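Let's look at subunit A:
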Amino acid sequence: MLKLMIVDDSNIIRRKIERSADAARFDVVGMARNGAEAVAMLKRTDAEVVTMDLTMPEMDGIECVERITAIKPETRILVVSALSDVETGILALEKGARGFLCKPFSSEQLNDALGELVEGIDV
Partner candidate 1 sequence: MSEDTLKIFINGVLNYFQHTSDKDVKVGAPYLVENRDPTCFDYTGIIGVSGPYKGTVYFTAPKILLTHLLLSLGEQDTSNENIMDIVGEVANTISGNARSEFGQEFMISVPVMIEGDGSKIQLPEQLRSYVIPIYWKAYSAAVVICLENV
Partner candidate 2 sequence: MFDTLMGKYRNIVVSIALFLLLDASVLTLNFYISFEIADDAVGVNLSGRQRMLSQRMVKSLHDIQYSAGDEQARQRALDELDLTQRLFSSTLNAFDQGGEAIGADGSEVVLEAANSSAARLAIVEAKEIWQPYSTLINAVLNADGELALNQALMPALAYARANNLALLKLMNNLTVELEHVATSKATRLRWIQTVGITLAIINFLIILVHFLGQLRESDKQIESARKETTEILETVGEGLFLLDKERIISSQYSRALETMFVRKELGGLSLEALLESMVSDKDLRTAQRFIALLFREDIKSNLIGDLNPLKEIEVNISDNQGHYLTKYFSFTFERVYDDGKIKDILVTVVDVSEKVRLERELALSKEQNERQIEVLTSILHANPDLLKLYLKQVEEAADDVNTILREPSKGHVALKRKLDQIFVAIHRIKGEASALNLESFEELTHEFELNIKDVHGKDNITGDDFLPLVVRLEKLVKHTESVQVLTAKLGAFSSGAKAPARSESISSDWHHLEDLLNKSSLRCGKQVQLFTSGLSEVPMSKELSGLLSDFAIQGIRNAVAHGIETPSEREQLNKDIEGKIELRLSQSSKGELEFVVKDDGGGIDIDRIREKAAELGIASETELESWSAKRLTSLIFEPGFSTAAEHTMDAGTGAGMDLLRQRVNAMRGRIRIASRSGHGTKISVFLPAPAAVSEAA
């Protein structure tokens, strides 16, 4: 089981990701509403996989990716964001995220993306 943390300011999206993520592979260890919460939660839960929204209050996704990567570089971060701004998406990857999933997404798309994301991790 891989420890999954969901970071998104939208309650609906958080729940959707939680519901969609393959329960046999992922153990949702925490859900954060903004970057600051996510950083605190990472230390507590030791999550290995993170889904990350980009536009959030308090601490946005870019900064959050930066912080998480600084704390635990091996964390696999999947940016889950609307495609209004390709450049911000690229920036997130430059800062350490490993993949990008465009909102809106289907459960299947999310699982495919997560599967791709965690490829190569020893369970």
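Picked so that all candidates are chains of the complex that A comes from, given by their letters.
Note that in this section a contact is a pair of C-beta atoms (placed from the backbone, for glycine too) under 8 Å apart; a residue touches a chain by one contact, two chains touch by 3 or more; residues count from 1.
These numbers come from a predicted model, not from an experiment.
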Could you work out which candidate touches subunit A in the complex, given the options 1 or 2?
2
Subunit A contacts candidate 2 in the complex at 78, 83, 86-87, 89-90, 93-94, 98-102, 113, 116-117, 119
